[in-house]
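The complex appears here minus one protein chain, its other protein chains still in place.
Letters A and B name the chains as they come in the text, with residue numbers starting at 1 for each one.
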Amino acid sequence: MLQFRVSPNLLSILLIQAAALVAAALAMNALGGIFPFLPGPTHIVEEGAQLLIRPEILQDFGVTLLEASFGLLIAAGIGISLGLVIGSSAALVSFANPLILALYSVPKIVFLPILMLIFGTGMGPKIANAAVHAAFPILLNTLVATRDTTVRHEKLGQSLCMTRLQFATKILLPGIVPPVFGAIRLGVGLSFMGALLAELFQSEAGVGHLVHDLYNSGNIAGMLAIILAVLVIIVSLNGIMAAVENRFSRWREI
Amino acid sequence: MSVSVSIENVSKTFGVPGTEFVAIKQADAQIQPGEFVSILGPSGCGKSTLLDMVAGLATPSRGTVSIHGQPVTGPDERMAMVFQQMSLLPWRTIQANVEFGLEVRGVGEAQRRRTAREMIDLVGLNGFEEKYPSQLSGGMNQRVAIARALALDPEILLMDEPFGALDEQTRRIMGIELLRIWDKSGKTIVFVTHSISEAIQLSDRILLMSSRPSTIREIIDVPLARPRSIEDLSSETARDIELRVWKVLLEETGAK
Partner (left out) sequence: MATTGSLLAGHRAFPRNSKRSQKLGQLIFVVGFFLILELLVRSGILNRLIIAEPSRVLLRLWQDLFTQELWTAFLVTFWEVGVALVMSLLVGLVGGGLLYHYSTVRKALQPVLVGFYSAPAILLYPVFMTLLGPNSLMIITMATIMGAVPISVNLAIGFGGIDPILLKLGRSLNLRGPRLMGKILIPAATPVLFAGFRMGLTFALIAVIGLEFLTYSGGLGRLISWRYSIFDSEGVYAAIAIVCCLAMAVNYALGVMERRIVNRF
């Protein structure tokens, strides 16, 4: 798994990735021809290099990072504990699952006004919005995994006369780690999305505010550079977490 | 008469150069039309791989497999296969599963209903037509897979441990059924098994494979008259064959 030998296959994968990057840059250039106000790739990189060393801008990134992390922490706490409680009982699952699924399909941003009414301004509504966005997949995955693991290994537990505590620590918790971790990974992107959407709407601080400002002041190249930076951060976080996940759940080959 | 299945100088290697993995080192065998041949060998020696190459589902790394003298280049309508793993389509009923091969080959609806019913009857699953695979036991599912292959009425039937999931009695009875079909239809059957007594019960000849990297170590004739009664199967001849096979297998797996 953790070998980094370059196989012919890996080489072609890297080549395709490089080709995709070049194609994206060329496409931007071509689009720039059609839409004159769209900056070219070099312009974006230059602007980004200037912006991303300014302390106040790094501070904006810090604010967003803080909000998203807090939001994710809250979402994980609530999602996992609620998921464990509901998932431990078949009756509770079939009672609560339709309600949760119904809420799951609602675009969470509609709750932002309520959160702003409750938490006012500042970081509060952003953290809450991040938590609301990230909580549902974590709750659902925990619930499904808890139910699945319990049903699958119930008989084994009984046949070994395991106590509830033994069952929980030796079978249930190890069994739900991979899917719950996967959901938390999904939650990273979602909590960022929650924080950023709130910052864009209630523009006070953070990367969302920064993007909003750059857009309004017509600095499209700078705005694009910031957005790309955020996407790179999130995709990398996602990639790192996926690598960790693979490392620790090798038995879970599909 | 031409040879039905001919395996000549065949070897099979998996993986890319540098990290090759030799599954079959050397295999040669000729199977006559209408013959019932079993393949027996230690677990993991390449029995399924050999059968896949006959079926045209895998290509030999060296050598050729041919059917009536023509090299096999891919799956062929003259052959049908029963797989070792559960291979029913979980979203189809038993009836629809048995019809599947016929449907794919463009057989008309009425005809395929009829054939499928006959085959379901033959494998003793009357009354389960509208059930789904998940509602049947492992052994019953395996019988459905056999019915699906039989429904195609192939000239050559390739079976990879088809009775592996069955209990001893059902296995015997299915064996008798299979022999009856074989006797009536004159099909060529290549039958992979890990049961020595089953191989003796069923086959004209047994291809005995060595452990990996494998060769066909011995080809053993089973000169018992047919139909074979229980007495025949515990006769001196049968016991001699069993002993001979056991000796080779134990030697191959390194046991004493």
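General remarks:
By our rule, a residue touches a chain if its C-beta (ideal position, glycine included) is under 8 Å from a C-beta of that chain, and two chains touch if they have at least 3 such contacts.
Treat the numbers as computed from the prediction; the structure is a model and nothing was measured.
Among A:59, A:81 or A:94, only A:94 touches the chain left out of the display. Considering B:17, B:74 or B:186, the position touching the chain not shown turns out to be B:74 (whole complex). Listed for chain A, the residues touching the missing chain in the whole complex are 9, 12-14, 16-17, 20, 31, 35, 37-38, 93-95, 97-99, 101-114, 116-118, 137, 140-141, 144, 147-148, 178-179, 182-183, 185-186, 188-190, 192-193, 196-197, 200-201, 211, 215, 220, 223-224, 227, 230-231, 234-235, 238-239, 242, 254. What chain B contributes to its contact with the hidden chain is residues 55-57, 74-75, 77, 79-81, 83, 85-87, 89, 91-92, 100-101, 103-105.
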